[in-house]
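A single protein chain has been omitted; all remaining protein chains appear in their positions.
Per-chain residue numbering starts at 1, and chain names A, B and C are given in the order in which the chains are listed.
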């Protein structure tokens, strides 16, 4: 019955939602249809990057004007997964997910969302957080009828700065449990940041001190959704694994040789990547300086490099790249994913 | 008669020349055979990056021990073109060029070097500097019998900070004149940073306040040099032009699909790239933030992105990437080059 | 008749206006009484610092709730002069200026504000901009009956990045003309960034690309305003001129020896400072690295140092410090100013 709409918009600065306003004005997407946002803003991606909050506040003010809901009510039902840092060729942009009711049959790409319950501050990195994320991911899956998700985004509360990595790890294991990617008996708080054999290759986690409860987006095929969009995901063995990106494009029906030709690029509706600076200190045996370069945060190095590798295949810098991948893939690796519009049969 | 030896060495830090010492100890390269160095050190690549001077001082001290020459004498005959900044996957390394006398015939990759005359401080960006660089490039070509160089590196004095871009531009036009890539009548000081139709697609310029005179490396085929190494150069249309990198690899006999397979990577002896943040503010229509991101220098963004794109094809981060490309190619574009060892026939 | 109210509030982050909400809730300041804001936010103070816009958006949303006016209408009548960058001990805070109607006689510290007309983009740095700022400053003076202002803040449009310094210079000369600090015949566009003998020691200018028209705050004594607050201003010969700060405190009735004692610190309602990295490259003969440190913007160095010097006397980091002082004092110097509550006679 529903149709997923995916639109990629640009921003002139983090408070600029004029492209969303234009989308609404054009009728391509109605304000009330917007269900979730994944985007990159141009801050430094660190603790004093406030561009995410600024964009969200701007967006909710705009939607409030159109829907009559309050900004607070909108923020409590529309998950916004934003990552700061557009290093190198990365371009500030947001992927706006909408759902329109229409007569559909068959099977297509679906979106489920959910907000978890508020947890006490000291729950970060505990079995309580793992359970909360597991429940929220299950709720998001159920809301859209997605039995086997292709990609899951979770934004989770960290409680405190010191707990950031542990909170990401707990959310990853919680999502992995919901997906059945790890044995529930082992994926407990005792395994956090220890047993790296436990991971899900299809979750992308971010954590924030300011986040009050889990926000979840689940993407995957489901019955009753309009066909037309395809989502693919591939693991990347390391940040230089360009064959993975090329192969993903080909698997989605694009002629990547190695880059996607200009004529096909508009069919790309969203590109996501996740990775980590290799903690061994080297990539394929060559020492990198991502971990020891005091004046440039390790994740900024990583985003610039990984983003450029992906963009060189997909054709431009509108790539959502984020770091911090505990239990979200094998150590040192990452993933690349894309949503492509399929041509009418 | 001579044979060009090209060795790529790693450094644990900018004062670490133990890999050069090991090279000498192994006999692969004698200290007295070293003729030139092109390398990347892990500073920030800016005004307070002193890693270049530190590496050169360390290297000359080592060579002085072995050759009996003074460090100052060595620095005055061995050009060292170093670029700071190993952002993203870039790996600190140096390409050591040596020349060994041996019986040779036929034709092979040759290296010519030259040092120009010391110029007064206020000559930066004048016709005097253009003429000095032209003469030094011609001298380097003559020293090796290279009639038509494939790639030229020039390190030139800037006089003052304010004159950096202008000094690079003057050196580019001087080298372009020596190569016959621009009409001498038009390539004068009046055209500097104005007439961008004047450029050479095979020169890489760096400028420094501390540099007392021009240092020149010329690479190209010449008669009487031992065969075995091939140098190729390709223009890059923009920082995402991955097809150019892949095509260069293939033109040099490597099976890039799209990356060079692991077994062939040891044949890569040196990889160079040059590029610029697109001053239009966008790459293929997507806004980039390289020019407006106050906390991260534009060239650091560029090096991280361009270096990763090239490394994703060549297979690791040992890529010499530098920015500041006035009159060294069409605006917004760049070049990629590599030296490959050819298998015995 | 009116009484000036000056409150200094803290923010937990640039979107946090809860302290303003508390002020309103307490009745110390009604939302409708707020007339102007001067503050520091914790961004990097550069081109990709969006903390100023975020704070203003947050503040106007709060005031809109209380006053019934739209955020846009509020932003068009309440000047907000914000400076990003809380380096060192500097503390994110804002000085909220309110005006309350009450029966007054005699003479006291007054506040006048004005918004100039919108100018075409290419007017930055021209005689048209000088004239517009002059008119706006005169309007602000007239609005409060201030004949001889003690301190003037101007936020002015820059048109483009390249025009920032020139726009600041034009605004400084425009304000200086309104104040009679420079001869009108000489203070024209021809003198901008050339004739540094032309300056006003009582203006603080900021420029922004996103600013559509001049915003002006004028502070000074005027008849008919309630007494009780005193504003003082002193020139600083250089960034280390601690005697100037100490003397200013004493002139305002505080016992600075050298710091203001804890018991008197609550009487300090606002502290402002302006300065510049000395372009000679040295402070009192000792080389500084503010201008050549690529990884840290010159103004960040300056704010950290100047802010700490002022704060060591005033007692804490709630100091408004900004740089970019063309025609706002003698080269290399700056100013320090403070508003102090006087004890009842």
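Just so we're on the same page, a contact is a pair of C-beta atoms (placed from the backbone, for glycine too) under 8 Å apart; a residue touches a chain by one contact, two chains touch by 3 or more.
Owing to the predicted nature of the structure, the values given are computational and were not obtained by experimental measurement.
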item: Residue of C:52, C:300 or C:327 touching the missing chain in the full complex; value: C:300
item: Residue touching the undisplayed chain, where the options are C:21, C:61 or C:89; value: C:89
item: Residue of C:76, C:104, C:189 or C:240 touching the missing chain in the full complex; value: C:240
item: For subunit B, residues in touch with the removed chain; value: 13-15, 42-44, 48, 50-51, 53-54, 57-58, 61, 210, 295
item: Chain not shown, touching residues in subunit A; value: 44-49, 161, 289, 292-295, 297
item: Interface with the unshown chain - residue positions in subunit C; value: 10, 12, 42, 44, 86-93, 239-243, 246, 257-259, 282-290, 293, 295-296, 300-302, 304-309, 311-313, 315-318
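Criterion: only the chains that are shown with their structure count from here on.
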item: Rotation angle superposing subunit B onto its copy subunit C by C-alpha atoms, nearest 5 degrees; value: 180
item: Same-site or different-site touching of subunit A by its copy subunit B, using the half cut; value: same
item: Distance from subunit B to subunit A - Cα centre to Cα centre, in angstrom; value: 39
item: Gap in Å, rounded to a whole number, between the CA centres of subunit C and subunit B; value: 48
item: Two or more partner chains touched - positions in subunit A; value: 42, 44, 295
